[in-house]
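Below is one structure; the comments refer to it alone.
Only a single protein chain was left out; the remaining protein chains are all shown in position.
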Amino acid sequence: MAKTKVLERKPLSLAERTYLPQIASGLKTTLGNMLKPNVTLQYPEERPVIPENYRGVPTLVRDPEGREKCVSCQLCEFVCPPKAIRITPGEISEGSDTEHVEKAPEEFEINMLRCIYCGLCQEVCPEEAIFLQDIFSVSGYSREEMINKKDKLYELGGTLPDRHRKWDKKKAAEINGPAHH
Amino acid sequence: MAIKEHRLIFKNIDVEGYTNDIACYEKNGGYADLKKAIGMKPEEICSEVMDSGVRGRGGAGFPAGMKWKFLDRKSGKPIYLVCNADESEPGTFKDRQIIHKDPHQLIEGMMIAAYAIQAKLAFIYIRGEFFEGARILERAIEEAREKGYLGDDILGSGYSCDILIHRGAGAYICGEETGLIESLEGKRPYPRIKPPYFPAALGLYQCPTIVNNVETLCDVKHVVNMGGKAFSEIGTPGNTGTRIWCVSGHVQKPGYYEFPCAALTLGELIYDVCGGLLPGRSLKAVIPGGSSSKVLRADERFTGKLKDGSEFDWGIEDIPMDFDSLMAAGSMSGSGGVIVMDDTTDMVEALANINSFYAHESCGQCTPCREGVQWMKKVTGRMSRGEARMEDVELLRSIAGQIEGRTICAFGEAASWPVQSFLAKFNDEFVAKAKQQAERNAGSEAPQALETTLI
Amino acid sequence: MDWIPNFLLPFFYAVTMIVAVMTIAGYSVLAERKVSGWIQHRVGPNRTALPIVGSIPIIGPFLTKLGIFQPLADGLKFLFKEDIMPGHVRKGYYFAAPIIALVPALTTMVVLPFGQYVDADGVTQPLVLANVDIGILFILAVSSLGVYGIVLAGWSANSKYPFLGGIRSSAQMVSYELAMGLSILPVFMWAAAPGADYGLSLYGVVRSQDGLWLGIWQPISAMIFLIAVFAESNRLPFDMAESETDLVGGFHTEYGSFKFGLFFVAEYAHIVIGSAVFVLLFMGGWNFLPFVASPWPDGVIGAVLSVLWFLFKIFAMIFFFIWVRWTLPRFRYDQVMRLGWNILLPLAVGNLIFNALLIAIHDRL
Partner (left out) sequence: MSADAKAETITINVDGVDREVPKGANLIDAIEQLGEEIPHYCYHPKLSVVGNCRMCLVELGMPMRDRATGEPVLDDDGVQKIGWMPKPGIACSTTVAPGMHIKTKSQVVKDCRNGVMEFLLLNHPLDCPICDQAGECRLQEFATDYGRGYSRYTEAKNVKPKRTRIGPRIMLDDERCILCSRCIRFSKEIANDDVLGFIDRGSYSTLTTYPGKQLENNYSLNTVDICPVGALTSTDFRFKMRVWFLKAVPSICTESSVGANTEVWSREGKIYRITPRRNDAVNDTWMTDSGRALYKQVEADNRLRAYQVDGKASSFDAAIAAAIAQMKQGKTAVVASARASLEEQFLLSQMVEATAAVRVDMVSHYGDGDHLLLSEDRTPNLRGALLTGLINDLPDARLDGLGKAIDAGEVDTLFVVHEDLAAAGLTDAQIAKVKVIYAGIEENSSSANAKVSFPLLTVFEKEGSFVNQNFRVQKFHNAIPAPRGVVYDLHLLETLRAHMVGESPTRPTVPAVWELMAQKITCLHGLDFRGLGDLGVGVDAGRFASLPFVESKNLKHDPEKRSKLGVEAGATA
């Protein structure tokens, strides 16, 4: 049984029972607050400082050479809790510059009406192609408009530095040929 | 030269005026033993060989008589004899001498063995690089066939057997019994899994097959010549007959020397027979049985118990040169290729050299050898290029441990034993090198460990 | 041709008055939003700009920042929003309710004096549409009609939350009406002493506060009246009728667009009228300061100054309304009832008796 301890309440004094002094002090507090400076931002003109690792709108990024990084592995589609991502995988045709990557999304859609900004897609992406960046306001006049297509996603995402350059290494190895013996 | 060579197989070799044609061979008593053998029952020859205790000269040292005994004679399938002349172990060059200088001795030995096991057909699987050897053998076989020593109805006995020469395409792994058989069948020389593919039961074309080394087969001729009992009296019990030691490396007089087993110690071989090291040099290490055997360090003591119960305490120069003593010292006599290294040798470079040989020769069939040996080569190669990291020594040890005993054939051991023994015996040298290089490369763009994560 | 002063002029005055009150109501909405913002460290409306005025350099942006044009925009919005009518409401009452809510609020201003004019003869005249002698009774009577609008709105909406809001509102109105009425009796007992020119006239009350303000002389009455005005105008901490945390939107849950706007305006009109009455009764009306003679000169200028001063006091009261809103939390309903019946009513009665005794003693002396 839970132990209970009854606390004796201090009886209120007459002045306290009228509540008037309290009201007065409350009024003082609010008035004091009124005279303090504002904390708000004038939003469209003033922009908040977005912290790093902020989880804004998910976007697709390109590598420093402007190539698309996504290889449409569909892991984000798989992991996405609200099923906001929809990918149609496609093949990079032979003879293209990025032929050795083989795979790229034909269609890539993120439904911003469904997205919950959880960031799992970014976390799961093996190619570091999808990032939740600093865009925090999205709006549109129709549902269709709220579905970000591949072009839009790349436009929003821009280019991010790439530490790994995995595919460059691969290409270099292919050009230099097998290091036989 | 304090110790006299006892030449049995090499009796005529290097003798002035001795040529490799059949006339010369017959003049020196050649094919008499074949005639004698034809007069015997096959089982008698087998038991003579058993009595002689002759052990395989190819590397493993397995008693030849025992091997013949395992032969599956009841299957009704034809029996094949294969001579393994794919001599490719670094440091070994004895079979080539026999083939070049006394091919008929081999042919005679082979015919005796074929008769003993009642083989339908005999093959000589000769290393691809031995162009000349193959030519000589072909001529010799032709000569022998003309004389009726092989082919149909040998010497009127009613037994027929022919010898075919098969030239390998040049791969170390073809020296492995089952790999050799696969190659002989015309496939890639991928060693077979044992069980179930023991050659004595399921060998060439899934028929019972005996694969013997060139030297072993020559020994068979001498067993028949002198009788198994007499043969077994050469050397010590369990280590019978003579052995040809192919000494290479930093000695004054490298070459091949034939001695009875245990007739001399390693020290005597190096200093007395081969004239010692170059002036001003001291002994650092010896690989006593081809590159795949474990290295012996010059300044270590070898102690332990022999099979007969006697204890021993040897320096490197005291090790008797025979199968069991070298085994007891932690190495093996292998194919008899003694590689001597003096104090100018960089052990890291030496190991890198050995590793690149094995990486080049791995057949690629089973995973540990295919990937592991290549990796070891890359690590030691990096160390010798001056890009070592501190963890490389441990890494090498770990890789070798992951290969040993987990492969289809003995190649895994052959490749991992040198690494393990080099690291065990010269750990300080490896660690010092790694440390020195790691410190020098610190801060530079040297490859970092754990850079890549999987998936 | 006496229809001009008899008919047209009062009409003109009335329209002016309505425009003034409505404008003040509208701008008190802005004031509410602005002051709310300041108290919460925010800015408040500062975006709405008029096409031409807004683009005047310096002044335009300044006004825009003040949100001056915001009430206009709000009003337009209310006007032009789609007028949605839920299907389940009782239509006639539903339409009538907002009107009934607004009309009393506007009607009361008829008797509100808002300044004085000393004419050339030195005769002081009140500035008022109808200078009736029973001004305060008129106000008490008419302004309590406003509750019908709310009750009707709650009932006609045919939906449980509005209904609860309406019921609450009516109970609350009844509870505080008593204390309110009782609280101002002492004021008039003092102000309309026997022999005074005006009985229950608001002008008379103001006149009587030439020196001493009744708020100082009758603090208990002032306090009870103030609380009652809060309760009557459904302002926090007494906005039980709306109470969006427990009743969604209270009586106007089902209302939208202009009908809602009417309720909105009515509420602020109530605040304006309430403030005006309080200023008249307890804060000396357009008198300058307690114990200080009004410095208004004679003539039109003096009249304007008195009106402005009166307006200033009203604005101060409106500010006070807003200030209280962000200071005190909403009462629980039982607390509202307890305060009304158990505290304010006995207090008002006690105050009345006390003052009656005091007057009796004063008169004997």
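Order of writing sets the chain letters: A, B and C. Residues in each chain are counted from 1.
Simple rule for what comes next: a residue touches a chain if its C-beta (ideal position, glycine included) is under 8 Å from a C-beta of that chain, and two chains touch if they have at least 3 such contacts.
Bear in mind the structure is a predicted one, so any value in this text is a computation, not a measurement.
Just so you know, the chain we are not showing touches A, B across the whole complex.
Among B:N353, B:Q402 or B:N441, only B:Q402 touches the chain that is left out of the view.
When the missing chain is restored to the complex, the residue among B:G228, B:G337 or B:G372 that touches it is B:G372.
Within subunit A, the residues in touch with the undisplayed chain are 71-75, 77-78, 89-91, 94, 99-103, 126-127, 166, 170, 173-174, 176-181.
Where subunit B meets the missing chain, the touching residues are 171, 188, 190, 193, 195-196, 359-368, 370-375, 378-379, 382, 395, 401-403, 405-408, 447-455.
Heads up, the rule we're going with is that only the chains that are shown with their structure count from here on.
Among the chains in view, A has its Cα centre nearest the centre of the complete protein Cα set.
For the criterion of most C-beta pairs in contact, the winning chain pair is A-C. Averaged C-alpha coordinates put the centre of subunit B at 115 Å from the centre of subunit C. Mean C-alpha positions place subunit A and subunit B at a centre distance of 66 Å. Centroids built from CA atoms put subunit C at 50 Å from subunit A.
Among the residues of subunit A, none is found touching two or more other chains.
Contact residues of subunit C toward subunit A in the complex are 35, 37-43, 46, 323-324, 326-328.
Interface of subunit A with subunit C (complex): residues 23, 26-27, 29-31, 33-34, 36-40, 42.
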